[in-house]
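A single protein chain has been removed from this complex, and every other one stays in its place.
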Amino acid sequence: MPIVLLAQPAELFQPGNRLKFGNYLFCSNDYLRAIDEFQNFLKYKKNDTVFFKIGLAYEKMRKYDIAQLYFASYPEKNAFYPEARLEFHKLFFLKKEFSALRENVARTGKNFEYYPEIKRLSYISYLFDDTDLPDSNNFKLWFNNSGQKKIIRYYRIKLNLPQKSLTVAGMLSAVIPGLGKIYAGETGDGITALIVNGLLGFLAYDNFRAGHKFRGWLFSGLTAFFYAGNIYGSVAAAQIYNNKIKTGYKQELEMFLERENYFLPDYKNLCK
Amino acid sequence: MKFKLLLILSFVYGNLIAQTDWERWDADNSVFQLKGIQERDYSLDKSNVGMMALTALRDLYWFAFSDLDGDNCPFHPTCSSFFVEAVKKTNLLQGLLMFADRFTRDTNFFKGFNHYEIDETGKFFDPVDNYTLTGTYIRKQSYHKRKYKLK
Partner (left out) sequence: MNKNLIIIIIISLTAFNLPAQTNLRWQAAYADSLFASAQYFDAITEYKRLLFFDKENKYSFSGNYKIGLSYKKGGKFDDAIKYFRLAEKNAKRDSGKLKAKFQIIRTNILRGTTEIALNHLRQLAKELNDSLSLKKIRYWKGWAFMFSDKWDSAKAEFTRINPNHELIKICDNVINQKYSVTFAKLFSYILPGAGQFYTGHYLSGLMSLGMNVLWGYFTVKAFIADRVFDGIVTGNLLWFRFYRGNFQNAEKFALQKNIEIANEALRKIQLEYKGEKP
């Protein structure tokens, strides 16, 4: 494009100035524009910090896959290799690919500079999963004192997260319509279900008794329909109850981790 | 509690501002318009014969009854839309069971005390996906998005 060609000779577009401007954009969260400046700068000069910042910018914009590609591309000899590797692992965490994170951590040697950090991440990841929690001593091992207290608190909550059994909810409603709903915490819906089923059942019985066969069968059918629907609904209600609690827990945990920066070192010196 | 809510809101707000330029955008050529009342989508689902028949039945119900007897449904989506969507997302049998359950919940006089979230129009937010037993759980969060103070 002619405009861009004309723009190039200007002093403000010289690599050094591009870098300065890019850094300013990066530090004011204007990541997409920052990446553009950085990439233009890198055309003229190789720079590991800048390359690293591009990865971070993608990470901040939640473009996790691209960011991970950037961090995966660091050769072992590079000065930024440990940090890039750390971010590479963190990205599995951010992408919520917890088992992939744990596999990668298990493959990493203990002499890796940020081994405690990624080990912490892999333990925290258990708090998000539905898999069994590892022993709490493992958690204690990798966190410092203040971190230990906080994370163990979440560990305990997760361990005792109130959950309702879907089977029990369904069975209860099969025995007495609505009971499963009450068990799942929906008392009003449970009582309603009992009344609806009772009323329809009574109408079926009453009509048969009075010799109204058609109406008798009609109400029997409706009773069966709502009876089955209520069993299904009780199972669903128990699942919703569980999901609601799990989601609330995860949200709180996520906010906590964000505040603690995932127990990782942050790169404050990049924006001083 | 209030503080926590404030924290969540400020978090949402901060993110909104920052995200504007995280994707490239073009000039906005939209026309000046006031917000109208949302109308029902009467269109048929032509994915298969069953869904077509079902949506036709729904349209008939809307035309003959639902559109004439006022705004009675406290839920979003309404019971008829819930049923159609449930059948589409699962199958006829499961859809019927989900509908029976929804209908019972609708007759509950005290559903205001239930734990439904409230959507923008003041209806109980009750999405089909939460009842398909696939473990999906959708929350109405967009409702809070615009609650921050404008200047």
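Residue numbering begins at 1 within each chain, and the chains themselves are lettered A and B in the order written.
Here, contacts are C-beta pairs under 8 Å (C-beta built on N, C-alpha and C of every residue); 3 or more make two chains touch, one makes a residue touch a chain.
Source: prediction; values computed, not measured.
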Completion exercise
On subunit B, the omitted chain is touched by residues 16-17, 20-21, 24-28, 30-37, 63-64, 67-72, 150-151
Completion exercise
Those residues of subunit A that touch the unshown chain are 1-3, 6-7, 10-12, 17, 20-21, 24-25, 30, 33, 36
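In this section, only the chains that are shown with their structure count from here on.
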Problem - Cα-centroid distance, subunit A relative to subunit B, in whole angstrom - result: 23
Handout entry: Contact set on subunit B toward subunit A in their complex
Key = 7-8, 11, 18, 21-24, 94, 96-105, 107-111, 113-115, 130-131, 133, 135, 137, 139
Handout entry: Contact set on subunit A toward subunit B in their complex
Key = 29-33, 61, 185-186, 188-189, 191-193, 196, 225-226, 228-230, 232-233, 235-236, 239-240, 243-244, 246-247, 255
